[in-house]
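Handing you this structure, nothing more for now.
The other protein chains are all here in position, but one chain of the complex has been omitted.
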Amino acid sequence: MMGRYVRSRVIWAALMVLGIVILGFLITHILPGDPVDVLVGDYPAPPEYIAQVRHEFGLDQSLAAQLWLYLANLARGNLGFSFLNREPVLSLVLHRAGVTLLLMIPSLVLASVLGVLIAVRAAARAGRALDSFLTGLSLVGYSIPVFWLAQILIVIFAVQLAWLPAQGMTSVRSSGTGAGALVDFLRHLALPAFCITIYYLAVVARVTRSSMIEMLHQDFVLTARAKGLSERAVLWRHVLRNGLIPVITVIGYNFGYSLTGAILTETVFAWPGLGGLFISSISNRDYPVLAGIFLLAAIAVVLANLITDLLYAVADPRVRISAALA
Amino acid sequence: MTRNPGDPNTEGNGIRRISRYPAGLASASFILLLAGVAIVGPVLYPGDPLAISEHTLLRPGGAYWLGTDDLGRDVLAELVYGVRVSLFVGFVAAFAATVAGTAVGAIAGYFGGWFDTVVMRIAEFFQVMPTFILAVVIVALAGPGLTRVIAVIALLSWPQTARVARGEVLRVSRLDFVDGARCLGIPEWRILFGEVLPNAIGPVIALGTLVVGYAILLEASLSFLGLSSPDTVSWGRLLSVGQRFLFSAWWLSAFPGLAIFLTVLAFNLLGDTLGEMLNPRRSGN
Partner (left out) sequence: MPDKRLILEVDGLHVTYASRGRTVHALQDASLFVAEGEVVGLAGESGSGKSTLARAVLGLLPQGITRIIDGRIVIAGDDVTHYSPRQWEGVRGNPVAIVFQDPLSFLNPVMRVGDQIGESVRRHDPAARTTARSMELLELVKLQPAVLRRYPHELSGGMRQRAMLAIALGCKPRLLIADEPTTALDATTQTEILALLRELRATLDMSLLVISHDLGLLRWNCDRVYVMYAGHTLEWGPTGDVLARSAHPYTRGLVDASRLRRLPDDHFATIGGDVPDLHERYRCCPFFSRCTQVMDVCRQQIPPARGNRDGHGARCWLLEDGRE
């Protein structure tokens, strides 16, 4: 049963990756302009290289042949070369993505854990004030331009109060290793992490809370209580076990949204991840890098969604049946 | 919307019901105010807001209520002209996305079949994709321009609308009165557009309002990254200017960003309110 579900989800994910790749192809080859520009970028490249690109990507051949060559290149990991950064696109993007993850992962983990804790403690009390606050917070988080929030935070905390650094991931004068370096890193992490977490935390807290409240009214909780179980046992083994299921999906399916937010946040904080690469590629028209970022980001989100689907099936046995029958 | 006797939420005339949603009322008023500014603005601030002057980097106050930027431009004037751009992009993009999405979604939901499956898969595809990054890539490659930006936003938003429209059409088409219409011999197309769709439209309108906010935010983000044409007065571009002067001229970032925030917030609040008001499943608690 589980096997069928896993298979169907993996196949769908693979199809989506294929769709993304084809979309990438269409963008680079169909839009007005010479595809060479897209593949090489707006950089005075040596003519031999341009000829090589033409050949590699079959730009003088039919569209179908081009697609085939494109896919073949992709499979080999050839996403082009960034003259601006003097590095193959793939390794460049992967390296920067790692730095972005260094910002995202702690933020998301912190936001999820805090969100769940706040919500669990609050669910039992079912305070309307907290509910309104969380709703308001997630509405604000959803409406505010994240890059503006970043700017405001810098102006307040870095310029006016000078508590935290405004830019970068590390200080020029930092020690490099040890506890000092860690503290320095954390100080640099604080503001950008806040930008990313604020929406996430609000959404996670809201969903957890409403899920918990709904769970508390479920019939099986009555059965659990009727057995004479302690309130703690009822809460942890029955309410939470069911209540956290939608939370898993919320955390997982919002990964794409936070990735976008992270990239934008990085541009303001000059965090040396994908964001900076993004901006420099735009202004310098380094198209292969842009296309590469899109491809990798999209595939990462598909993967994140796939993992969420699988975790969801592990947590909720009912999904395995209905999905297999679908 | 049915009236349930005894249910305080569905009784009463329109005015009384709207007053139950103070947030929605406030947002609607704010949006009307913005529309007013968009129309009246150029009269209050004649001339080119992008004209360079020598009053550079003045703090807010005095002649320039919100200060000036590094080229001596009046921030307030730029904000006022920016309203027109934002509202224009927001409404047109949302309108296009809503119309296209509703049509596609309604047909998919009503007739089902392979078309339905294909549409749903496409919608899921776009939902998963980081649409912002895709928008940046397309606009970066195709070149900036308001029409292009609107087209890209609409292209990326219609799947959302299609999904909601499809869901609603599915629900409504299962109601008895649809069978009744069939019995009268009304052709399927007329049933869909004449009977089903008008009843399904509520949540779609609510979503459309949210899409306006989303479009404005997306346009601002694109401009912030430098993907708008230099002669367009976009709030996002003002923020990118502000980025360079974070440490010295905070007002260049604060006010444009605040404008974006409040506008998007207003549309989101209004959309949420409409969603609640127009929700056919609303029966009070």
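Labels for the chains are A and B, by order of writing; each one numbers its residues from 1.
Assume contacts are C-beta pairs under 8 Å (C-beta built on N, C-alpha and C of every residue); 3 or more make two chains touch, one makes a residue touch a chain.
From a predicted model like this one, the values you see are computed outputs, not experimental measurements.
Looking at the complex as a whole, the chain kept out of the display touches A. When the whole complex is considered, the residue among A:67, A:137, A:213 or A:229 that touches the unshown chain is A:229. Although one chain is not displayed, its contacts with subunit A can still be listed: residues 218-220, 222-231, 233, 237-238, 241-242, 245, 315-318, 321.
To be clear about the criterion, only the chains that are shown with their structure count from here on.
Taking the mean of the C-alpha atoms as each chain's centre, subunit A and subunit B sit 24 Å apart. Those residues of subunit B that touch subunit A in the complex are listed here as 125, 128-130, 132-134, 136-138, 140-142, 213, 217, 220-221, 224-227, 236, 239, 242-243, 246-247, 250, 253-254, 256-258, 260-261, 264-265, 268-269, 272. Those residues of subunit A lying in contact with subunit B across their complex are 16, 19-20, 23, 27-28, 31-33, 38, 139-140, 142-145, 147-148, 151-152, 154-155, 159, 166, 256, 259-260, 263-264, 267-268, 278-279, 282-283, 285, 287, 290-291, 293-294, 297-298, 301-302, 305.
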